[in-house]
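A selection of the complex's chains, in situ.
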C-alpha cells in the first residue's frame, strides 16, 4: 500500500470476490461503475488474470456518457507501464475514436456515445496489424495499425483517468464521467458473430485477460460501484 | 371544495371509478389526457393511493408534445407541499431534462420529446442518491443526486402546470401542451428489465403510489380525458 499512500489517494476501496457471491444468486447480477463528476483523482484499477503480454486482443465494454457533446477528449481505457502508454482507447475531442499503443494511434469515425449504453469492442492482431471497432455489434472498417507490434506486460489497467506517468499526472479534462460496465478482455481476436452475440447479452466466451464477473476492482476517489440485475 | 372556489377555477370535474368499469370491458382501455392549448389554469390533479413519503421512487408516463422545438420550459410532473416543490420533472428550455426535489436539480441529456408517444421513466433512491431516466425502455447514465434525502408527504400532485405556490401562481409559458397517459408511481426502484417490459406494454407491477388504471383524476380547465383502446 506504500505506493498508494505516496500518491495521496483520498480513498482506496478493495472489492474482491463480490461477483463470485453474486453469481450464486438466482438472478444474474452485474457490477457497474458510476463516475459522477469530473475529477483528477477518481479511477478504478482492474487487476487482470494474466499478464498483458499480447500479440492480439479483443477489448469490450458497455459505456454511457453525456460528455460526447462536450467537445473534449475522454479516456475510455488506459494500460500503462512505467515508461509507456501501452494500450489506450480515447474518444477524441473531434469525435473520432482512437487506439494508441506506445506512440501514434489509429482513428475511427464511429457514432457518438450518449446517455444510453453503447456496447463498444476493439480488436487488433499483430500479424497483419488489423484493427477494428464494433459498436453495438456492428463492425467498423478495418484499419492497418502496427503490424508486428506487441503489447508489453508489467503495467496497470485503469478506467476513468489517463496516467501521463505511472499512475499519476491525471488531468480532469481527460477524465471519464458516466457509467462503465462489462469490461472484458481476451488475448485473441473474437469473430464478428461472437461480438454480436456478446452485444445482445451472451456471456460466453468469458474474457481470459479480464472477466468482468470475477475481476478484482480497486476503486479510488469518487466512483460508485452499483450492482444491477440483468 | 372551499380551496378550489378560492382559486377561482373555471371548472372542476371529478372522474372516479371510470377505469374500474373499463377494466371489465373485453378489450383493455386506457384514459389519456389531452392538453390542447397553452393556458395558466388547465391541469389535472392525481389523487395518490398513499402518501408520497418516500426514500425512493419510480415515476413513469407516456408523453407526446410538439412543444419540444419551442425552446421553452415544459412542466412534466409537479408534486408540491405547502412550502416546497417536493418533486418536479421538467423539460428545460435548453432541451435537458431535470429532476428537482426541494431546491437544485439534476439534469440529463435525453432525446427530444416529439409528437409521438415517448415512454419516460425516472428512478431515484435515497441510499446512494442514484437517479436515472429511462426513455422508451433504455436507461440513461446514473447520476448522484441528494443521497439521504426524503420526499415529504402532505402535498398535491398535478400535471399540466407548475405551482409556484400551493396549487396556484401558474405560468402559461411553463404549461404542458400535448398528451399524457399511463402515469404510474412506485415507492421503490424498478429494475431496468421491468421498465423495459412496461415500455412494451406489460402492465405489471401496477404502481403502488399511483396506478393509472384506477387513479382518481380531478380535471381543471381545458383538459380532455379520452378513453382509448390498447
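We just call them A and B in the order they show up, numbering each chain from 1.
Throughout what follows, a contact is a pair of C-beta atoms (placed from the backbone, for glycine too) under 8 Å apart; a residue touches a chain by one contact, two chains touch by 3 or more.
No experiment lies behind these values; they were computed from the predicted model shown.
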{"item": "Whole-assembly copy number, given 2 chains displayed", "value": "3"}
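As a convention for this text, only the chains that are shown with their structure count from here on.
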{"item": "Inter-chain centre distance, subunit A versus subunit B - centres from mean C-alpha coordinates, in Å", "value": "38"}
{"item": "In the complex, subunit B residues that touch subunit A", "value": "108-110, 128, 130, 133, 135, 138-144, 191-193"}
{"item": "Contact footprint of subunit B on subunit A as seen in their complex", "value": "32, 34, 36-37, 64-66, 69, 114-117, 178-179, 224, 226, 228-230"}
